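Heads up, one of the protein chains got dropped from this complex, but the rest are sitting where they should.
So that you can tell them apart, the chains are marked A and B in the order they are listed, and the count of residues begins at 1 in each.
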Amino acid sequence: MLIDNYFKINEFKESNSDFVFNISLMPQHRIYEGHFPGNPVSPGVCSIQMMRECIEKITGKSMIIVSIGLCRFVNVLTPDKGQNLLLKISPVIEGASVKANIVLSDNSESLVFVTFKGEFIEK
Amino acid sequence: MEKQELIDQVNEVLAEEFEVEVSEITPDANIKETLQLDSLSLVDMVALIESTFSVKIQNSELSSIQTFANLYDFIAARMSK
Partner (left out) sequence: MDIKEIYESEDIRKLLNQRDPILMVGCFKCLSDVECETSLKIAEDNVFCISGEFTEPGLIEHIAQSASAFVGYKAISFDGTEKAPVGYIGEVKKFKLGFLPKVGDTLRTTIRIQSVVMNITMFTGETFVNDQLVASCQMKLSI
């Protein structure tokens, strides 16, 4: 749904138990026509979908978000600010369940856009 | 409710909700700084105080509540009504 036309994963590496994705938003995605007309803002829920798709890259399986303890949209993300984002996932994998703390920030990790704490299970 | 009892209860619910030590909550300390509140968690603080002590904090009154002492006085005044 979103991968390959809303955002793309430029690079993905594992560093100790965390997984770090370097991603870019694609400003011409049609979602910006409606969010909002003449004022492109990356929808918070699309950041959540990006997180899910990166978790699926780690597990290699389709995943569903069954619960979100807390997800905070700390700064407004726009496509122009989203060319070089860092998405850091700290997962705890138990069988079919992945509990994860995830942070979406700029590349220098100085500007945080979204923090997420929730649970995914295999579809 | 005795004033000291009220102060202890306020400190306890805030310390637990915002994960700070009760010792960090002193009457003249600034609430936002001590509890590290931003515009989102400020709503949690207001809702928590309103439900715990069944008082109403109007937006206009919020600016006058900067320190914990202000908060104790505000609740005490509303509860005695």
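One rule holds for everything that comes next: a contact is a pair of C-beta atoms (placed from the backbone, for glycine too) under 8 Å apart; a residue touches a chain by one contact, two chains touch by 3 or more.
Keep in mind it's a predicted model, so treat the numbers as computed, not measured.
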Can you list the shown chains that the omitted chain is in contact with? A, B
Using the touch definition from the top, which of B:4, B:23 or B:59 touches the missing chain? B:59
Hidden partner interface residues of chain A, rising order: 1, 30-31, 33-37, 39, 41, 43-46, 48-49, 52, 64-73, 76, 118
In the full complex, which bits of chain B touch the chain not displayed? Write them out. 39-40, 42-44, 46-47, 50, 59, 62
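Throughout what follows, only the chains that are shown with their structure count from here on.
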Mind checking the centre-to-centre distance between chain A and chain B? Centres are C-alpha means, answer in whole Å. 35
